[in-house]
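Report on the following structure.
The complex appears here without one of its protein chains, the remainder shown in place.
Read from first to last, the chains carry the letters A, B and C; within each, the first residue is number 1.
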Amino acid sequence: MNEIIVGVIGAGRIGTLHADNLIRMPGVRLKSIADPLIKPEAWSRRGVEPALDPAVVLDDSEIAAVLICSPTTTHADLTEAAARAGKHVFCEKPIALDPVRIRQTLAVVEKAGVKLQVGFNRRFDPTFARVRQAVEAGEVGDVQLVRVVARDPLRPPIEYVATSGGMFFDMTIHDFDMVRFVSGADVVEVHAFGAVLVDPAIGEAGDIDTAVVTLKLDNGALAVIENSREAVFGYDQRVEVFGSKGSVEAFNESPCQVRVRTAAGVRAENPLFFFLQRYQRSFVAELEAFFDSIRSDREPPVTGHDALIPVLIGIAATRSMREGRPVAVERQQRGRRPEA
Amino acid sequence: MNEIIVGVIGAGRIGTLHADNLIRMPGVRLKSIADPLIKPEAWSRRGVEPALDPAVVLDDSEIAAVLICSPTTTHADLTEAAARAGKHVFCEKPIALDPVRIRQTLAVVEKAGVKLQVGFNRRFDPTFARVRQAVEAGEVGDVQLVRVVARDPLRPPIEYVATSGGMFFDMTIHDFDMVRFVSGADVVEVHAFGAVLVDPAIGEAGDIDTAVVTLKLDNGALAVIENSREAVFGYDQRVEVFGSKGSVEAFNESPCQVRVRTAAGVRAENPLFFFLQRYQRSFVAELEAFFDSIRSDREPPVTGHDALIPVLIGIAATRSMREGRPVAVERQQRGRRPEA
Amino acid sequence: MNEIIVGVIGAGRIGTLHADNLIRMPGVRLKSIADPLIKPEAWSRRGVEPALDPAVVLDDSEIAAVLICSPTTTHADLTEAAARAGKHVFCEKPIALDPVRIRQTLAVVEKAGVKLQVGFNRRFDPTFARVRQAVEAGEVGDVQLVRVVARDPLRPPIEYVATSGGMFFDMTIHDFDMVRFVSGADVVEVHAFGAVLVDPAIGEAGDIDTAVVTLKLDNGALAVIENSREAVFGYDQRVEVFGSKGSVEAFNESPCQVRVRTAAGVRAENPLFFFLQRYQRSFVAELEAFFDSIRSDREPPVTGHDALIPVLIGIAATRSMREGRPVAVERQQRGRRPEA
Partner (left out) sequence: MNEIIVGVIGAGRIGTLHADNLIRMPGVRLKSIADPLIKPEAWSRRGVEPALDPAVVLDDSEIAAVLICSPTTTHADLTEAAARAGKHVFCEKPIALDPVRIRQTLAVVEKAGVKLQVGFNRRFDPTFARVRQAVEAGEVGDVQLVRVVARDPLRPPIEYVATSGGMFFDMTIHDFDMVRFVSGADVVEVHAFGAVLVDPAIGEAGDIDTAVVTLKLDNGALAVIENSREAVFGYDQRVEVFGSKGSVEAFNESPCQVRVRTAAGVRAENPLFFFLQRYQRSFVAELEAFFDSIRSDREPPVTGHDALIPVLIGIAATRSMREGRPVAVERQQRGRRPEA
């Protein structure tokens, strides 16, 4: 088996996380990483070529696959550039917040004939993967009701809120994907109630911090997403799929399995702190799946289509909340050829 | 302490349940029970006077308190008759499905100056009472999000569906009350998605069997109720209240606390079968609270107001589902004097 | 089905508990209760004839079954007297602390041809009954290892310690029975380590308050009992049976099923306080089983043999601890005719 030579664009938190995993991954060689703010010595010491300019990665004919980990506003451009350079692309979500722009990018990728995988890493978490497997295997029968609970351990900085595109696009978007993933169904209609309960400053910045989003799926099932920007007890990430033969439920994971019993009651640990801890294994597994799809020339497990749909749901949810009514999700045929 | 002499009207399932509890209850004497279909010997053997006609109970000047356990359509009339006869009334929910009729009854009760308690027994379940206590004590801070999961272990007979008033009125009505009880807040707006996923015959009978109802509370918090007419693994009754300082969650109760571990995995028991098993203790506790309110001349813990509000929420939920939009709940001032 | 007419001897805590249950039990009538310290009015109000002298119960030809709930030192005499009077006997454990005396009593009972059941109520707890059922059904395969954890929520009064016969006889005796019950095997050898760790006054009174007892069973399996006179978090009553195909484990039961999550961690309830709460249902079930054995003329589920064996194990455990070596349990043929 030949090694896959890889480049990374973006050396921020998520880019560094992926690069660390690539260095340890068998069958893969991380050749270079590009970021205008890069600290070169840290990378060269580990045998990775540092660069300021993404062109160093994109123009390197030895590199077969590129990870796009730069700021969101650059995702579409860089994905297109990498695809045009004939490289397989792993792009952090979202490709863009505008469906038109996403469709353009998907068209470029399709024309280039390269693989594109999008970073919905939670699908690769062993717990959620087991939920999906139970549903797929028919253990719960026909899906009737899906619940996703997703709460961050602490509110984001206000500067972040102002530029994130809104809670539905930077946080709930993972849950829209999760509903699709665990149910195996698509979303046809959305209703959203939002509120500002965590921090008034979030409301002043034009966003919400608490939401209950209900969804109708194309198989007739219903789903509900509960979001909060701040659960003081930690990162709350739970899912239940309920069906005609039973239910499968995913619970939080804790750093250790200990109970302390005293006169005051039984005490257990809070969940793993945040996504870096909770989804540590999923960040590795999604890359392994990406490289597997390259090696076996199969469709990646999270496609460009999967990147587009949650944005369409997010648009419907936003409109529902603003207009005070349920809103249909724009229909998008899977794999249809976009108008380029 | 003088004994409270009690009569029961209605000797069906719930009337018999209450009567059995009354027989064992200290400080109370069950004198008579009336039902057109009564089997006299079973009651006289236990020292309870059986009767065919409710008048035997209502006209007995020794009887201080009456339990109305007859069919729903008779609740308002019998409550009024008992109140006019100067008896304290414990009435099974709902008093009526029409708010106008309920308000009439409440006016009669108020004029008579007797106690009225309505049978929202789940408030007296030790688990849900502990949830309420945690919220009241501020353990979870300001309430931001409430979830009620309520699923029956098996679908009702179709004849029952046709006459029950609809799932929102015979099943979700408990959950509307639970949202108010655990949050300490009132409901201002409702959105409902309903579906027929359990049994097409239920849809043909004009009802739904699956629903996700979202609610806005008057303190700004959001709530969600998940209902199904059939969870094959048993009676699923769970609640979570999430707030600024944490969350409190109520889980199902099982008949025993056992885990069996084999090569196939770890197996635990399903929940207690249905409401008779799950809420056994709450049926006793609600009566004890009723008699306590009589003895101490205090307002009962579940008032006529508490009986009216869930019906108003159910009306809003029904309209929301039919009209495809969120609907405001009719405002009802607590304790305001109704126009008789 | 004819009612069984019952008398109770002893109106202390356990006698009153049984009497309360008898009053509510269908198919049974509690006719009289005898105790030198009885408060007559409380009983006559409930339709039970109070008496100072046990002879009132024993000489009543209408009474078919007697519950012996008097102090331990009177158990053997009263059991014999009741048996000679032709009454079926339910006797609280132990019949006596001296095996010779127990054997005499069993001989009298056998000659009289009446039923005798002994109050090892924990066998009838739904959780432990489920453990036994799993073992009996072969769910865990061949039994290899049994663990019983039994800890009281608070140390006994010193006066009690002085007269109880020692921890092995008033506390561990239940666990000796539990090992036999869940394993379906008999104990052949015992080793005991004891310690005084809870309260030096217990040591000064000649007893221990902490013990680990290991046992060899006649099928080759091993067992271990962990005892403490004081678990500050509450009544700790757990069992595990491990075998060739898996294990079955019984956990504590709590008053409610609630988790509170805050920044400080996840908090759950401590166990039900003590045996009156934890074994409430088992006290009812053991009497129902006793009356069933009378009605169906079958051997009671806890026999005189089952009463004798734990005393023999307790004698071996005491000797093991004192002599610092494992001690064989005196062999006792099941049902052998004692030398009267």
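Quick note on the criterion: a residue touches a chain if its C-beta (ideal position, glycine included) is under 8 Å from a C-beta of that chain, and two chains touch if they have at least 3 such contacts.
Keep in mind that this is a model prediction, so the values were computed, not measured.
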### Task
Could you tell which one of C:G15, C:G246 or C:P301 touches the chain left off the display?
C:G246
### Message
Tell me which of A:R155, A:R261, A:H305 or A:R325 is the one touching the absent chain.
### Response
A:R261
### Task
May I ask which residue of C:L52, C:V100, C:A162 or C:A195 touches the chain that does not appear here?
C:A195
### Task
Spell out, residue by residue, where the missing chain touches chain A.
23-24, 126-127, 129-131, 134, 139-140, 245-253, 255-263, 269
### Summary
Logged for chain C, residues touching the omitted partner chain are 141-142, 144-145, 147, 151, 191, 193, 195, 197-198, 210-212, 214, 216, 220-224, 226, 228, 230-233, 236, 242, 244-247, 324-326
### Summary
Note that chain B touches the chain not displayed via residues 231-233, 261-270
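Everything below uses one rule, namely that only the chains that are shown with their structure count from here on.
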### Query
How many angstrom lie between the CA centroids of chain B and chain C, rounded to a whole number?
40
### Query
Approximately how many whole Å separate the CA-defined centres of chain A and chain C?
58
### Message
On a C-alpha centroid basis, what's the spacing between chain A and chain B, in Å?
### Response
42
### Summary
Within chain C, the set of residues that touch 2 or more other chains is 261-263, 269
